[in-house]
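Mind having a look at this structure? Questions to follow.
Removed: one protein chain of the complex. Kept in place: all other protein chains.
Now for chain A:
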């Protein structure tokens, strides 16, 4: 008989609710950290290429295809240049590492979320560790962005703060859940 033929009896409600929140946010976070990694990988540092990007190339057919005005097309290059010149030398490599670690932890939070919904005995303890590590990643991201300048702060701080609050709530929920299980 296959292992997945076992019955699906329910665990405590807190574990089911916290688990599904961890899974949904984990899926979004994999995408968010993955995209941050892609961003840093794709946009080279100023020192690696010319310091000033050439003028935008905005052929009419491409503008029509993408529904852009010439001003928007030119602004795309300006936006890229503002990111490049706003990044301190260490920022790109730092973000590549932090986003790679964040992607791995986000995958782990999906697994831990599934374990919570399925109510494995080890799930609450593992959730405290994984959600705590995600809080740490958010703090590092926040501090990293604070050390840059107003342009990158505007891009990163709000997201980092939002994720920090979400992961903090999840970690505290897991701590209370774990305590509840110990006393039950």
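Throughout what follows, a contact is a pair of C-beta atoms (placed from the backbone, for glycine too) under 8 Å apart; a residue touches a chain by one contact, two chains touch by 3 or more; residues count from 1.
Operating definition for what follows: contacts and distances are computed from a predicted model.
Visitor: Can you pick, from "Carbohydrate ABC transporter permease", "Aspartyl/glutamyl-tRNA(Asn/Gln) amidotransferase subunit C", "Xanthine dehydrogenase molybdopterin binding subunit" or "Cytochrome b/b6 domain-containing protein", the UniProt name of the chain not shown?
Guide: "Cytochrome b/b6 domain-containing protein"
Visitor: So which of A:43, A:101, A:129 or A:178 would be touching the chain we can't see?
Guide: A:43
Visitor: List every residue of chain A that touches the chain not included in the displayed model.
Guide: Against the missing chain, chain A presents residues 2, 4-13, 16-17, 19-21, 23-24, 27-28, 30-32, 34-35, 38-39, 41-43, 53-54, 56-59, 61-63, 65-66, 68, 73, 76-77, 79-80, 107, 110, 114, 117-118.
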